[in-house]
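Of the protein chains in this complex, one is absent; all others appear in place.
Moving on, here comes chain A:
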Amino acid sequence: MNRRMLFMLAGAVSAVLPTIAFAETQLTVYTAVEAVDLDRYKATFEKAHPDIKINWVRDSTGVMTAKLLAEKDNPQADVVWGLAATSLLLLKTEGMLESYAPKGVEALDKKFVDKDNPPSWVGMDAYVAALCYNTVEGEKLGLTAPASWEDLTKPEYKGHIVMPNPASSGTGFLDVSGWMQMWGEEKAWDFMDKLHENISAYTHSGSKPCKMAGAGEAVIGVSFEFPGAKAKSAGAPIDIIFPSEGSGWEAEATAIIAGTANLEAAKTLVDWSITKEANEMYNVGYAVVAYPGVAKEVEHLPSDIASRMIDNDFEWAANNRTTILKEWQKRYDAKSEPKS
């Protein structure tokens, strides 16, 4: 009697379950977007698509990339939404991404879309290399604000500059690859040799130099625009400077993990991630977004950042990364004594 009831119950449950699953698809989404933005992105998307629920898995870019690569043979994610394009390119070369041309992809700025057709990743927004200059400490030391990358090699800045280590920070690498693409390798190494003389520390994270400049631990932080604007809002006495030669940049991008069990829902998410509405959502923090004509001015940042971005060849950067980093470490990592 009891057993029979149990069977009936089990039957009823299994009859109901698929409909629940059908009504609401759960997507495991890996991301490296700022912790503050997570809830907002999720809520905005789920409002547009109530039948799909996002389960965020968030960590910093480096950790997230390592995690995805470690799970290569047994992927846990359905979608990656908000990871550096360079990282996604790395996954692509491992054959981990599902190529898919989302609806309306032709409306996006070409810079923000993978070169292959159909593309393996599509961009959301950009973070752009910038300098954070502490005006209070600069004045105390009698310095003038730098206006270009070339200025950073001036002897007066000796020991006052921090920049991210390209070997451990994506931001650091976008700086280095930016200089190389702007000036060619030889001139870029020449520049870095001189810059190295002025660097007081290479940090592990890309936003830390700007925060260190904000706190007066350094005068100039080589960083990107987003933490600059954030630190300034928090009360840091800094100017955000875009060097006159142009800035390297990195796209935050979206991709589908090959072999996902929820391909339809994943496509829906990627479709939505490039809509005008989504781009307006990114624009709250990021001054440059992938959808042309959407971006409004962000507090503390100039309106023409997009025009300062160089022509970034992600593929070149990804395929030359190992060689560049090996050389970089040989030249600069050996500096064991800190400069005061």
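Basically, contacts are C-beta pairs under 8 Å (C-beta built on N, C-alpha and C of every residue); 3 or more make two chains touch, one makes a residue touch a chain; residues count from 1.
We adopt the following convention: contacts and distances are computed from a predicted model.
J.: Assign the chain not included in the display its UniProt protein name, restricting the answer to "Iron ABC transporter permease", "histidine kinase", "Ubiquinone/menaquinone biosynthesis C-methylase UbiE" or "Cytochrome bc1 complex cytochrome b subunit".
T.: The missing chain's protein name, per its UniProt entry, is "Iron ABC transporter permease".
J.: With the full complex in mind, choose from A:K115, A:K158 or A:K187 the residue touching the hidden chain.
T.: For the chain that is not drawn, the touching residue is A:K115.
J.: Looking at A:T25, A:N165 or A:N198, which residue reaches the missing chain?
T.: A:N165
J.: Return the single residue from A:D73, A:E106, A:E186 or A:D311 that touches the missing chain.
T.: A:D73
J.: Given that one chain is not shown, which residue among A:L27, A:L89 or A:I161 touches it?
T.: Spelled out, the listed residue whose C-beta touches the missing chain is A:L89.
J.: Can you list where chain A touches the absent chain?
T.: Residues 34-36, 56-60, 62-63, 65-66, 69-70, 73-74, 89-90, 92-95, 114-116, 120, 136, 165, 167-169, 200-205, 207-212, 215-218, 227, 234-237, 315, 318-323, 325, 329-330, 333-340 of chain A touch the chain that is not shown.
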